[in-house]
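The structure appears below as structure tokens.
Apart from one protein chain that is not included, each protein chain of the complex appears where it belongs.
Right, chain A next:
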Amino acid sequence: MTYRVGIDIGGTFTDFALLKGEDVILHKNLSTPEDRSVGVMEGLGALAAREGLSLGDFLGACEAIVHGTTVADNTLIEMNGALTGLITTEGFRDEIEYRRGFKEDIWDVRLEPPRQITPRRRRLTVPERILHDGTVHQPLDEEALREACRKLRLQNVEAVAISFLFSFVNPEHERRAKEIVTREIQNAYISASHEVLPRAPEYDRTSTTIVNAYVGPRVTAYLERLVTRLAEGGYRNQLMVMQASGGVMTKDYIDGAPIRVLASGPAGGVIGSAHCGKAKGHPNLLCVDMGGTSYDMSVVVAGEAPAEAGWNMHHRYLIGVPMVKVETLGAGGGSICHVNAGALEVGPKSAGSEPGPICYGRGGTRPTVTDALVMLGILSTDEGFAGGSFRLTRDGVDAAFQAVGDEMGYGAEDAAFDCWRVVNANMSQGVRRTTAGKGIDPKDLVMLAYGGNGPAFAAIQAEDLGITKVLVPKASPTFSALGTLVANPTIDEERSYIASAHALDLDRVRQLWHDLSERARRYFTAARFTPEQMRVNYQLNMRYPGQNFSLSFDFRADAKLGDLSFMDDGFGERAIALFNQRHMAEYNHIREHEVPEVSGVRLAAHVTTPSPRVTAGFTASAGAPVPAKHRRANLGQGFGETPVYLGRDLRPGMAVPSPAIIEETFTTIVVYPGWTARVDDAGDYELVKG
């Protein structure tokens, strides 16, 4: 028997998904923030015990351990990364501070600046200049560079980002600078922009490189520790790490650009959703993940969650590497309900998990969304919550909502109901903003809801958006761990190349794709994959002249790595036709008389690895379900006695009519009026309107 293990570390819990043949076994244990690898090893020990094996035998039988880590995100949240310096082209010291003019709030003149990773004293410049065509306009001044190193040494920097103009076209200066900095500043972590994000423009690349340098030492040290522990424990294969692009890759690859793990947590959930949706016949999904502090939204089209390398702002820094697009709204179970100048607002402040909502009984005093669900009877104070680990209390909840109601001029239950309405509206608007500009109408999608709080709101929100079907997988509370098992080893990289589609230098395009292919081949081979397993999408980024946003599309999908035989004299014309097709799909128009330009060459290489099987269909038949109890609840149409079903009582083939509440381990599903919940052959829920 061989195993595959997916591990996702959250703030409170570390989730495990063990793939054993076609079976998936889920496990959770507490995270160990001091050294997260400890919690990982504990969980693996528990899984081994469950299989009746020693840890060594178990790890020896593991064909792959796949891991999603939040170390990079936490470093940025806590701003405790490496003391970082920047070396850049003379004249361009302050791009990172200008942020291309961007400010997060155009109305609030009291908006605080982002904490600087590289304050001006640690941003040093050297004379050098490469032009847009790669020619050297001014040679690298190595003496000036050594002087810059001396200044950074004096400031005890631990990491150095190097970002020169047009290094993505000609990296000669950056390479040389990296050699010199390596010698001059011993033990510093060095990050060169042409290696981290080889594309224009300079702010995007510099910001990404700086953050990479900042989080790099922590991420690599953590992964190193984990790899060592796993090896000591008996694991003999490479650790695979989840990337924000939705693919996984080896630690060696991640070491080259640790920033690729930033924001990878949500990506796992989206990849898991895509897999689940596709298997159940729903390739176009709106994925919503409502946890304690946030509401994450993403779109899956044709079974894919495309990674976009655009204006990805994370923790107030631009991260330009490809990421599965996940929009986040400050609307979670812990979001606080309050009155601002006569208007009832929910969030963005959150009670988090400590002290958490009032109903957690851990000292929370401000009413939250979870408290509103208690007031509305959707969540129960009777029995275990979050899998039985503790019980919710109503003590203090009524009084807190009464205080809100006093300001609004009505009672506590009305205040709780309005809190529910407002958070619903916020989420619906959030979804619309997520799909905005993408030519996607939410009503054409199926919603897939996960996270502890998602299923309590899913159907009502779906209704608001015109969506008529919602999937709630039984495993939804541990979806991110499952997602790491679904994700394929993937390398998705691009190189800048700007030229009119009528004046393409095909040799250059060929060379860029060749270089990208060789990089992918090297890492895949080291991970013991064979060339036959490697499949490639050759992609182009194109735009009409003057457009800022390029569109990516497959020029050749699912091809053999390194096989560029499709490149011929008709390449440019085919590129134009494919681009126009893509533009039409995205914007509903094309510009017949304009010749588009190529802005970049991209290669997405992957290897398909075994995924958990997802059962679909409704072949089972079962009798009518019987509610375990009734409780007074308000599901949007006033209070009434509402049947409550227990998830463990429900069988494939059963249909739960509305109104109803279904209590599952770690989550509660609401069947709003007009909806029906059906249990499919896998035991997953499908909520259907009508």
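Throughout what follows, contacts are C-beta pairs under 8 Å (C-beta built on N, C-alpha and C of every residue); 3 or more make two chains touch, one makes a residue touch a chain; residues count from 1.
As a working rule, contacts and distances are computed from a predicted model.
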Looking only at "Hydantoinase B/oxoprolinase family protein", "Putative iron-sulfur protein", "Branched-chain amino acid transport system permease protein" or "Cysteine desulfurase", the name UniProt gives the absent chain is "Hydantoinase B/oxoprolinase family protein"
The one of A:426, A:580, A:634 or A:667 in touch with the missing chain is A:426
Of the residues A:90, A:308, A:515 or A:554, I need the one that contacts the missing chain. A:90
Taking the entire complex into account, which one of A:52, A:281 or A:342 touches the absent chain? A:342
Among A:50, A:121, A:236 or A:528, which one touches the chain that has been omitted from the display? A:121
Touching residues (missing chain, whole complex) on chain A: 90-95, 97-113, 119-121, 125, 131-132, 137, 151, 154-155, 165-166, 200-203, 340-344, 408, 418, 421-422, 425-426, 428-429, 432-433, 436-437, 498, 544-549, 586-589, 591, 593-594
